[in-house]
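The other protein chains are all here in position, but one chain of the complex has been omitted.
Residue numbering begins at 1 within each chain, and the chains themselves are lettered A, B and C in the order written.
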Amino acid sequence: MALQFVLIGGARVNERRFEEDIRVEGHIIDSLILPRVFDAIMDMGGDFDVEEIRVGRSKKEPSYARLKVFADNEERLARIITTLQDFGVDLVSAGDARTVASPRDGVLPEGFYSTTNLPTQVRLHGVWVDVADTEMDLVIVVDWEQSRARSVPIDEVRAGDQVVVGHEGVRVIPLQRERQREEFSFMQSNVSSERSKKIAIAAIAAEMRDCREQGEKIVFVVGPAVIHTGAGVYLSALIHHGYVQALLGGNAICTHDVESVLFGTSLGLSLTDGTPVAGGHQNHMRAINAIRRAGNLKQAVAQGVLTRGVMYECVTNGVDLVLAGSIRDDGPMPDVITDVVVAQKEMRRAVRGAGLVVMVSTMLHSIAVGNLLPATVRVAVVDINPAVVTKLADRGSFQAVGLVTDAELFLRQLCDELGVTYPERAAEPSAEPGAV
Amino acid sequence: MALQFVLIGGARVNERRFEEDIRVEGHIIDSLILPRVFDAIMDMGGDFDVEEIRVGRSKKEPSYARLKVFADNEERLARIITTLQDFGVDLVSAGDARTVASPRDGVLPEGFYSTTNLPTQVRLHGVWVDVADTEMDLVIVVDWEQSRARSVPIDEVRAGDQVVVGHEGVRVIPLQRERQREEFSFMQSNVSSERSKKIAIAAIAAEMRDCREQGEKIVFVVGPAVIHTGAGVYLSALIHHGYVQALLGGNAICTHDVESVLFGTSLGLSLTDGTPVAGGHQNHMRAINAIRRAGNLKQAVAQGVLTRGVMYECVTNGVDLVLAGSIRDDGPMPDVITDVVVAQKEMRRAVRGAGLVVMVSTMLHSIAVGNLLPATVRVAVVDINPAVVTKLADRGSFQAVGLVTDAELFLRQLCDELGVTYPERAAEPSAEPGAV
Amino acid sequence: MALQFVLIGGARVNERRFEEDIRVEGHIIDSLILPRVFDAIMDMGGDFDVEEIRVGRSKKEPSYARLKVFADNEERLARIITTLQDFGVDLVSAGDARTVASPRDGVLPEGFYSTTNLPTQVRLHGVWVDVADTEMDLVIVVDWEQSRARSVPIDEVRAGDQVVVGHEGVRVIPLQRERQREEFSFMQSNVSSERSKKIAIAAIAAEMRDCREQGEKIVFVVGPAVIHTGAGVYLSALIHHGYVQALLGGNAICTHDVESVLFGTSLGLSLTDGTPVAGGHQNHMRAINAIRRAGNLKQAVAQGVLTRGVMYECVTNGVDLVLAGSIRDDGPMPDVITDVVVAQKEMRRAVRGAGLVVMVSTMLHSIAVGNLLPATVRVAVVDINPAVVTKLADRGSFQAVGLVTDAELFLRQLCDELGVTYPERAAEPSAEPGAV
Partner (left out) sequence: MALQFVLIGGARVNERRFEEDIRVEGHIIDSLILPRVFDAIMDMGGDFDVEEIRVGRSKKEPSYARLKVFADNEERLARIITTLQDFGVDLVSAGDARTVASPRDGVLPEGFYSTTNLPTQVRLHGVWVDVADTEMDLVIVVDWEQSRARSVPIDEVRAGDQVVVGHEGVRVIPLQRERQREEFSFMQSNVSSERSKKIAIAAIAAEMRDCREQGEKIVFVVGPAVIHTGAGVYLSALIHHGYVQALLGGNAICTHDVESVLFGTSLGLSLTDGTPVAGGHQNHMRAINAIRRAGNLKQAVAQGVLTRGVMYECVTNGVDLVLAGSIRDDGPMPDVITDVVVAQKEMRRAVRGAGLVVMVSTMLHSIAVGNLLPATVRVAVVDINPAVVTKLADRGSFQAVGLVTDAELFLRQLCDELGVTYPERAAEPSAEPGAV
């Protein structure tokens, strides 16, 4: 029950051409994969014959195409094929993936294959095998004996690891647009502030409820503006009510959250009336010192030094808290991981299994997390700066909703949509003035 | 009960210097006026002697200073004095203002005095007289017989009008910082998105209640993003509950408001779920046609064509609606004033007597209105683009609160703070599909 | 020499379905038109059979598809067809376009067809006829006797004009991506500041040379930042050397250009060293007065009041200068068209026949001009604000290059690329200090 292309007419004269048969399958027409394949071949100076096309008739039925690709030299052909593989194209003739041993710890063999953030398979002993731990810009290390493959950062490659080289025996599974319009992604790649955010926030709330029902992790990546704007109470409430399984941030959100709890200020400004507090610019250093003196956040909670706020809720609700350091940090807080490579590993671990990642008001951490995510994970990026939202939405094809809006009002509205309650007035500072 | 400067020691040798005695009074030290006077004189190559300073001791008591200003030529001295006058400095020797007749309609005499947006006085027959209709970049036309003066745009100057020239007999009254910290202005010239907007919105709400109690006009200047984001319901509610006495905008807010009421879309996107509606990009033209066919907005309401929304509330609540055209308009709507000079006059009229002006998501109209406002009117500028907020806060010294935030969530929160209720769900489109 | 789809297998049961045969031709696969047609039908709740597909084999050869579209009610089918027509789809059964007489001046009949900015044809007496004066959001008025059709703004429709209604007998010709990569468009819809602008500027320069050789008009749309940044000398040089046939702007660029020539300032800041000049904030009013006194720009040049600058070069080189007013204007200058509807007409006239439109640092005028342009005209949008560039690149599919960069350095570099010389130092102010 399908349509089929049949070649009508003429053969071509084939003097000195290099060719490769490829095939591609799935929602290749409505996902715009096939047209992009045609384009890419021609853009790169190649040519092609369409050997066969079958177009799916029903919404669920996949389509299929088989092409013969030509180029005037082998190198050009190789470059074309490499590019096509990112669209999910598969070599008809594909043999096994080729691997070469890594020459030294942290050094790759020539011609290594660099991964995308799309689901990827390699052919080992004639069988297509899923590559574990999908992530962008890694390499694939193969265990030929176990017929297993996984993505590995260059820094973790050890001498002798069998690293995939070239493009043979590798294929990626591109994300395909489904026929049914999806609520969550309706704003996909929309970064305008001129759309209704209320609708978008309702969709994110629905997604969060859905994740919780299905036991998937919800990860929040947050910047200090959440605290500066007084939105800490909303985030605390979301954590308290079980809507956050992992929280990723940096030294600043931790410091200002503690500052807000102990002194009622953020960056020295009163959270009650927005005015500068005398000597308030020193409060964040006092907050850091208070936690350092206690030992760390957990001990500060145990000792009664920290009695509420975002960090408190993380500690008391068993949230997976990853605080990654940066060169602009003061202190830092004792819970902050100062080595960025170690921090990346922890972040990678924390996002594994996430059903939804919500990024609020942090460019650095959001980009870092975005780099680590497979394209299949849903992401909501919330920032008042359209440049941040655009930058994140552009970084690969993960399923991102971009919201150019105010973090404070966003989190408040998100609580309202989820029926999560929060205090209307900021609590009194818990530290005695002058103390600490 | 004041302090007094007493000159200790030496006179100066005064070869070939031009001098002028000036005085300045008020909160000149804490309003930073005196230091700016010192700076300006030196920056412009002049010099000065402080003849007398009296510093107010209590918070209410004004200070006073008298200076002798020197320069090495007359032109430089004139330039210095001109500059100082914008700080509120007053010539000790001041005679009457000088006027010259306008040579032709819309043409000014040489050396005309160009106004600031600060309260200004001219000396006529030895008496300081207030200049009516304070506004930036106008000229002062004097009626010597009646001893009256008013600000007039160049375009409205008629041949023979007595226009003030030079700086003599003119003084401005600078805004002075009061000692008591004011709630409304605490964020003055603050354009950060990283502060709590909830606090700021509460302050604006308080100001609105205050205006209403005191019978002062509240003016809203609004752009179409209010409609695109679905915030029309909040603005409608504010109008309905009497919180808006004048509404200034353009063709776009009118068009999209009508579109949203008739078709449930804004710019062709559904306000219910944010998705594009088939053929929806034509809806704004159909909305324009519907009102043109009815005659104008008022008639459309009378004929039952327009049954709710921002325009409907303006018509039915007697709000002073000024829609000013721009070159990017489609249509336009029949109520739009297409001549910009006429539109300016109408806007000028509408803002007179305003106690508070709230500008939401419109750069063009906000700048235009900002140009027309005296510095004494309080202004709240709300835009998600910090550049717009900065640009407006920079345009003269009017008492501006800048809020970098989301218009939709701002208006919703403002309603909540004022206890104004609004429907949670968008109403059904009132026009039949395909109609109009 | 083409491929052909042949239906394999099963008919469908057709209970109560409404159907319409459509066809589409051209580079419909690589221009992504066909996939978008598939998508649109399904998104809107319809269904389709692919009756025939022929894929062009060579790069020049067009493809062709014929589809049967189904929907469960007539209205839905009509909406689907309307949407498809914007992709260039053509009804197989197409009869003539239908027209209804306009009921009143400036009012349209129900169901009027609203134009896109793509080349459009209507079928009159069985023949496809080009619609003259392509522009977005207009209506099509038909002269049945002469078999002619043209786009008309609603405001210019007269009672009795035959206005096209519905979608029958109307088709648009979508822009199709050509196979050969084009230099000019390589950055299409690219708004990043993180690409080499030097390359882009070279491409624009090449395009300008090309226009000149082919006798096409180059239109510049410019904002006052060109003058504030001291880039007036570069723009003047471009005009002087014949690279600008029409200049569109507003009161501000005219005012500040004249101010810069007469007083050496722009907005009161010295163009020599960037510092504020004493009393300089009055200079723009003096500039306006100087031209008003002379009569207008032409007379100011004739009288020797205006001796160089952008306006001077426009006058002396016969450039088509259209200055459109806005509500934020001071003055205005006598050459400014204050009625926005009249200004639109003049702008429309001025851009007709343009080969390239370069928009520099003006959102208002750029959007206004963008609205008037057919999609086929090439446009370069230059602004330091990415939001402006994005907004313009998004407004329809005209062939836009977006450059997020500095207007001043852009124009300087553009001169360098074109071999156009300019003075390195600003000239002395031509007006005597204190004069005017």
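Assume a residue touches a chain if its C-beta (ideal position, glycine included) is under 8 Å from a C-beta of that chain, and two chains touch if they have at least 3 such contacts.
From a predicted model like this one, the values you see are computed outputs, not experimental measurements.
Visitor: Kindly state which of the options B:43, B:72 or B:110 is in contact with the chain not pictured.
Guide: For the chain that is not drawn, the touching residue is B:43.
Visitor: Would you indicate which residue among C:95, C:126, C:242 or C:274 is in contact with the undisplayed chain?
Guide: Once the missing chain is taken into account, the touching residue is C:274.
Visitor: Among A:24, A:53, A:91 or A:108, which one is in touch with the chain left out?
Guide: Per the contact definition at the top, the residue touching the missing chain is A:108.
Visitor: Looking at A:66, A:198, A:365 or A:412, which residue reaches the missing chain?
Guide: Counting the whole complex, the residue in contact with the absent chain is A:365.
Visitor: Per the definition of touch given earlier, which of C:79, C:228 or C:308 contacts the omitted chain?
Guide: Within the whole complex, the residue contacting the unshown chain is C:228.
Visitor: Among B:35, B:242 or B:353, exactly one should touch the missing chain; which is it?
Guide: B:35
Visitor: Which parts of chain B are in contact with the chain that was left out?
Guide: Residues 1-10, 29-30, 32, 34-35, 38-39, 42-43, 49-50, 53, 55, 57, 59, 177, 179, 181, 386-387, 390 of chain B touch the chain absent from view.
Visitor: Touching the absent chain: which residues on chain C qualify?
Guide: 181, 183, 186-187, 193-200, 225, 228-230, 269, 271-275, 384-385, 404-406, 408-410, 412-413
Visitor: At which residues does chain A meet the chain that is not included here?
Guide: 44, 75, 78-80, 82-83, 103-104, 106-108, 110-112, 114, 137, 139, 154-155, 278-279, 281-282, 284-286, 288-289, 292-293, 324-332, 338-341, 343-344, 347, 363-365, 367-368, 371, 385, 387, 433-436
The working rule: only the chains that are shown with their structure count from here on.
Visitor: Hey, which chain is the most central one here, using CA centres?
Guide: Most central by this criterion: C.
Visitor: With a Cα-based fit, what is the angle in degrees between chain A and its identical partner chain C, given to the nearest 5?
Guide: Angle of rotation between the two copies: 180 degrees.
Visitor: Just give me the whole-number Å value for how far the CA centre of chain B lies from that of chain C.
Guide: 33
Visitor: Could you please state the distance in Å, as a whole number, between where the Cα atoms of chain A are centred and where those of chain C are centred?
Guide: 37
Visitor: Roughly how far is chain A from chain B, going centre to centre by Cα mean, in whole Å?
Guide: For chain A versus chain B, the centre distance works out to 45 Å.
Visitor: Could you check chain C for residues that touch two or more other chains and list them?
Guide: Chain C, residues with two or more chain partners: 387.
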